[in-house]
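Here the complex is missing one protein chain, while the rest keep their positions.
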Amino acid sequence: EWKGAPKIATSDGWSFKPRGRLQFDAGFIDAFDSERVADGFANEVRRARLGVEGTMPGGFGYKFEVDFAGADAQITDGILTYKSGDVKLTAGQHNNFQGLDELTSSLSNSFMERAAFTDAFGFERRVGLSAQYEAGIVLVQGGLFTDNFEDLPNGNWGADGRVVVMPKFGNAQLHFGASVHYTDIAQDSDVNSVRYRQRPMVHFTGTRFVDTGALLALAETGYGLEAAAIAGPFHVASEASWQRTDRIADFADPTFFGAYVEAGYFLTRGDRRGYKPGVFDRVKPENPVGEGGIGAIQVNVRYDYLDLVDAGISGGTQNGYEISLIWTPTAWTRLMLDYGHIEYDGAVYPNPAGSRSYAVDAFGMRAQVDF
Amino acid sequence: EWKGAPKIATSDGWSFKPRGRLQFDAGFIDAFDSERVADGFANEVRRARLGVEGTMPGGFGYKFEVDFAGADAQITDGILTYKSGDVKLTAGQHNNFQGLDELTSSLSNSFMERAAFTDAFGFERRVGLSAQYEAGIVLVQGGLFTDNFEDLPNGNWGADGRVVVMPKFGNAQLHFGASVHYTDIAQDSDVNSVRYRQRPMVHFTGTRFVDTGALLALAETGYGLEAAAIAGPFHVASEASWQRTDRIADFADPTFFGAYVEAGYFLTRGDRRGYKPGVFDRVKPENPVGEGGIGAIQVNVRYDYLDLVDAGISGGTQNGYEISLIWTPTAWTRLMLDYGHIEYDGAVYPNPAGSRSYAVDAFGMRAQVDF
Partner (left out) sequence: EWKGAPKIATSDGWSFKPRGRLQFDAGFIDAFDSERVADGFANEVRRARLGVEGTMPGGFGYKFEVDFAGADAQITDGILTYKSGDVKLTAGQHNNFQGLDELTSSLSNSFMERAAFTDAFGFERRVGLSAQYEAGIVLVQGGLFTDNFEDLPNGNWGADGRVVVMPKFGNAQLHFGASVHYTDIAQDSDVNSVRYRQRPMVHFTGTRFVDTGALLALAETGYGLEAAAIAGPFHVASEASWQRTDRIADFADPTFFGAYVEAGYFLTRGDRRGYKPGVFDRVKPENPVGEGGIGAIQVNVRYDYLDLVDAGISGGTQNGYEISLIWTPTAWTRLMLDYGHIEYDGAVYPNPAGSRSYAVDAFGMRAQVDF
């Protein structure tokens, strides 16, 4: 069986499949001339991952993937699982149920980068222990987590939970979710600070126009709401996320906020976004390249809001307007064009006129293969 | 053929198998309050390895594995082998025949961490060339080694040899071994020092209560003795290791010493420790989870001694008392609970009462999968 790469499996529970993905990004940022702002053309290897996944008799399984795109090799998912009936236990480094856009694979997102709040609020994989219950249209996920493996050991710990209801009406797939997150930040650690910031829609720049700076903190509490629908060639999705920070001593505790709403449409007949419990899945073109077709072509628009101003913290706000054009020649290859117009208020870097309210335009393209 | 992952092989000498292992550790250290001592809860990704092994027509073979659990990706085994009859030649990075506990895979040890002297004396894989002769109950190993690939080139070199006799009496497997080790430390290198130190039974702490500090050295000479037996559900194992350091100039040359004795018993009927020439092998439960059984359950106890005091060097001594409970649901999955009570004399860090003689307790647990 081929799923990008061969999946070798037996009837008594053994399976093994290599995994990998390559994403190459290039594009432009159109901001203003400043020594502190990266402007113009840039490109990068966005993700370059190799890994494996498999199952074993007795209900056990594993997934282990490493990303080589940065300066160091980084473990992304590194998990041991046990499945019994509707319940699945997971130990190791994995996502802590942050929300629809974060949990949907970077192979299947509708824009090159996820909504602004997902990076801004520090969503990342963490080492922990979780349980998932899935039955019919209900998915319940919860776990105890520490921190990303690179930051261990540091004494941080947290608890996360998420509930999704995913009814179908005819061919329409609906998705409603809510999640809650708590992280306790160890005070005897060298780093007991948090920082919320975000790039302008593309990853190949190091400039963050919104940025709270480092805040010494005792704990973080997050809430998320999700809604989405897939109906034939259409899809809509929206999330809202609140992140409250308990600062040390008598400092006021800010609550930051992010939200997006997006809609998409396939221009090619018969194509639709994939869905699997709790997340969007890959697009499998009805008429792929190589079988006489041209693949799937999809247009998406998104409004992406982020507010990092509260309780005396002035990290800035953004109103982002984005459009993407995605060509999916086959289920395992993808080309994307993204354009974003991001309006900032109270940005970190003043423009030459001395104003902190201005717009930045970003244009990106991506070539992607996975297996 | 499945050995955790599929092993693809032909009758004319080709074979190929992916390899991998994931180990997640968590636990507590109960020491005393001090800025210099890490106390309390901690966790980590202990090992996260991916690799391959294979054979080729003509008697050639290879094994190549990388560990991603640290900040950098590290080659563990990276070898090219040639086998002809009873003789096997190995070139590349591999273990230099240090002793039973070190050479037994971390997948199959009876405690979360090996005996204290194995880390204290700096056992590690090194790049070199070795030969192994195995016939009947005799195993002879010897080689010339330089250093771990990360430290190359540095001019260090050494020679190592080990002899094992492994008779069977009925169903009982016996094991007797002796090894000798010599390392010449290059003097024009930036780093011509050695340092002997050890953590308290678990790896997720950075605190070493015994530590000689850095010693400028010309050479190291090591000796090891090994004895073990597996008889049905019982096993015993014991090793002793001497490490002599030739210090520069007229400094006195210390000989440090470590030893352990352990015993274990399986509570589940029919289970026993695995053995392959020269090392313990994995446990293959008689009634694994998934085939109507509960897997194998094993209890082990160990006394673990380390003496880093000699010739004017006061690195401290430890008397460790350890117990482990290992549940092996299937041959490729494992859960461990470890408890250790370690009594130190002349420890590096004084406790609040100013004493360097005190006890530290450590509790650890591990979830493991490999293929």
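Labels A and B are assigned to the chains in the order they are written; within every chain, residues are numbered from 1.
The definition used in the following text is that a residue touches a chain if its C-beta (ideal position, glycine included) is under 8 Å from a C-beta of that chain, and two chains touch if they have at least 3 such contacts.
Because the structure is a prediction, the values reported are computed rather than measured.
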Residue in contact with the excluded chain [from B:40, B:142 or B:155]: B:155
Contact residue for the chain not shown (choose from A:22, A:240 or A:359): A:22
Interface with the undisplayed chain - residues on chain B: 8, 10, 13-14, 16, 18, 50-52, 54, 56-60, 62, 64, 66, 72-75, 78-80, 91-93, 127, 146, 149-150, 152-153, 155, 157
On chain A, residues whose C-beta touches the chain left out of the figure: 2, 4-6, 18, 20, 22, 24, 26, 38, 40-45, 48, 50, 68-69, 71-73, 204-205, 288-291, 329-330, 332-333, 367-369, 371
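By our rule, only the chains that are shown with their structure count from here on.
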Chain A and chain B: spacing of chain centres that average the CA atoms, whole Å: 39
